[in-house]
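After the structure tokens below, expect a handful of questions from me.
The complex appears here minus one protein chain, its other protein chains still in place.
Labels A and B are assigned to the chains in the order they are written; within every chain, residues are numbered from 1.
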Amino acid sequence: MEVEHTLRRKWVGIVSRSHANRRSFNYFLFTLPALLLYLGFFIYPSILGVLYSLTDWDGLSKSYHFIGLDNYFAVFKDVRFGQALIFTFKYTIIAVILKIALALGLALLLNGNIKFRGFMRSVYFFPAVLSLITVGLIFNQIFYTILPKIGEQLGIEVLSKNILGDPDTAIFGLIIVNVWSGIAVPMVIFLAGLSSVPNDLHEAATIDGANSLQRFFSITLPFLIPMLNVNLVLSIKGGLTVFDSIVAMTQGGPGTATESIAYLIYAHGMNEFKFGYATAESIFIFIMIAFISFLQLKWLNKKEVGQL
Amino acid sequence: MKFTKKILSIAITACLIVAAGCSAGTESVNNEQGSTNGANNGQSSKNTTEKVKLEFLSNKADVAETMDKIIKGFQEQNPNIVIEQNTPPNMLKVLTMRFSTNDAPPVFTVYPSAPSFAQLLKDDNVAELTGDPVLENVEPSFVEFSQNNGKNYAVPYALEGYGVVYNADLFKELNLGIPQTYNELIQVAEKIKAAGKTPFVFADKEHSDLRRISAALLGLDMTDAVPFFQDVINGKKHIADRETEIRRFAEKTLELRKYAQKDLLGMSGDNAVVEVANGKAAMYFMGMWKALAVKKANPSMNVAMFAFPAEKAEDTKVAMQVGTALAMPKDIKTPDEVKKFMAYFATTENAQLYSDETGQISVIKGVTHKVKENIGLAEMALAGKMYRAADATWTPAMQEDFGKATQELLGGASLEAYLKKLEEIFYNKAS
Partner (left out) sequence: MKAKPAAQAFRYSILALGMIIIMIPMYLTITLAFKTTEESTKSFFSLPSSLYMGNIMTVIKKAGFWTYFQNSVVITIISLLLIMILVPMVSFAISRNFQKPYYKFIYYLMLAGIFVPFQVIMLPILQYTSDLNLMNHAGMIIMYVTLSLTEGIFLCVGFLKNIQFELDEASTIDGCNIWQTFTKIIFPLMTPITLTIVTLNSLWIWNDFVLPLILLNRSADVWTLPLFIYNFQSEYSFDYNLAFAGFFLTMLPIILLYGYMQRFLISGLTEGALK
């Protein structure tokens, strides 16, 4: 604060006291608190991360050595990392599609004139307020005790045992939990979009003889594109960094079947004393996510502009 | 609706009032930090002038209540010392973290044989206690047992180990004796199966539990497992050099699963306890603490433990390690207070309390093991019929990789793939 004041006085002294300058200086002050926090607690640690990734530090010893890009080469060669990459992508694709599709479907069902609308909305939004850790622990029990019983009754082999215990199905256990708890927010955002669709457009289209499917694609969907953008950005990032539910439910197992990148970084950095290596993994994944998100935003921005 | 709007407008107004003035945003941030920090600092400095506050960092959340009793007794005797027990998740990482930032807790739990402790010693972080009076009340053989490179860095209090938790009522009902050899164990399993019960439950969903018992099994058959793996880690030997024994271990692991619950990798440690407690499963090969967990879940059941039998009856031993031990940092301001606490915990009376409540096998002089659930194991261990599991010197990364590889074996991976994987995990991995 002190610094800021002297800084300000200095600024004010140097810069002419004209109104416009003062204005722009005030604008600058508006950005200062956020910028300082961001530089101090986000950019700086990120740079530290890059530096650590070039060392062989175990996170504990008082000394460490710079080993250049060795960690990165090791990450490239690491089979476990490759598996985690594949798992993370597989998980993200399935979870995002399910979340968006179900959220949109529910929003369409809940939209418009139905009974108990407020009540139903509240129920459907409810999972969003619970912590994934708690939800994961509860579902652990459900997958162990309840689902197998249902599976046995229905005679479905795959369901008659704990789906978290099978390397092929454990991923779906995680997806179920994440969709269960992660559907509410996109649903509500879609609902908001739906309420912005002018009713007279629908009526006009109905008069013109459009069926409900046509109406959906030609009228409703264009209005939903901005919401789709927000939902995609949020859920793709959530998918690529999935962590809490894995800690609560599978610990990356069975074997290494459900190790996501985020979980692997945690395991390497926190449990296995490969601090430098884990930061290299995280930088690697940063580059990847940055690339994907860049494409995504570019593509979506184009759409949005076209729509407006 | 009206109500919520009102709340919102009040909240916003409040913010604006707080934020009055152009640079108020920063001010408020700094004030928050300042005041919170200030309050914390003020509090701790005030306390230190009155009393010595010692943080006790422990990884034993499950025995926290017993420790609290001991701490309470200690504080009554020493009103000037306040011990604060802290059992965070991931305690080992927290501990190493605190050392690396020069903020080590004055007293903490350790596993003297674990590589994580060796790491701390390598950096010369831990106070040496060789010949210190705090060790006086420890059985001499265990003072030696808990040494690192011939020196004592921790006060050992109790052993923990592995064995088979079994439903004694069911054994009685089916007229089964305690198996003395591996073959007898399989026969017992056959009989239980014939009686319509699940012979074994294995918590194979937990890679750490699976690793523990697998390493114990491996160490039982391969008496030099610890040095052998050390050689492999140092690149002097290959897994293939002892292929027959490791194969035999893997085959046993698979054979035992034929008598286990059908959903192998779906069983968590918690659920396994319940399986035994509600009488569905008869035997559970795991750490001794699980016997007490079963007892707590079903107090009316008779639960006991036997040592996992070797091929020959005379080779049967129990896998043990020092499970409860305390250490303190080298550069500590209050060594006398900490030693006072260590010594208090090492009195026969307190060690007895600890043993009675937690079922751990005390190595303090004059303590008799009374917990009947694992008394058999305790007698064997105290008579010296004990060994170290194969994973005693593995790094946490190796332990995790081994557990996960074994999960993959149970999930259907071939024996060849498993052996190859072990070679990858261990060969020449000394850093």
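The rule is simple: contacts are C-beta pairs under 8 Å (C-beta built on N, C-alpha and C of every residue); 3 or more make two chains touch, one makes a residue touch a chain.
Values in this document were obtained by computation on a predicted structure and should not be read as measured data.
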item	value
Of A:44, A:73, A:217 or A:299, the residue in touch with the unshown chain	A:44
Touching the absent chain when the full complex is considered, from A:98, A:128, A:201 or A:225	A:128
Touch residues of chain A, complete complex, unshown partner	23-24, 26-28, 30-31, 33-35, 37-38, 40-46, 48-49, 52, 59, 106, 109-110, 112-114, 118, 120-135, 137-139, 141-142, 145-146, 180, 185, 188-189, 191-193, 195-196, 202, 227, 230, 233, 237, 240-241, 243-244, 247-248, 261-262, 265-266, 269-270, 275, 278-279, 282-283, 285-286, 289-290, 293-294
Residue numbers in chain B that touch the chain omitted from display	1, 4, 7-8, 11-12, 14-16, 18-19, 21-22, 25, 28-29, 32-33, 36-37, 40, 55, 61-62, 64, 84-90, 94, 97-98, 100-101, 103, 269-270, 273-274, 277-278, 293-294, 296-298
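Operating definition for what follows: only the chains that are shown with their structure count from here on.
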item	value
Chain A-facing residues of chain B, complex	22-23, 25-27, 29-30, 90, 92-93, 96-97, 99-100, 119-120, 122-123, 204-207, 262-268, 271, 395-397, 400, 404-405, 407-408, 410-411, 431
Partner chain B, residues of chain A touching it in the complex	1, 4, 8, 26, 29-30, 32-34, 36-37, 56, 58-62, 140, 143-144, 148, 161-167, 250-256, 267-268, 270-274
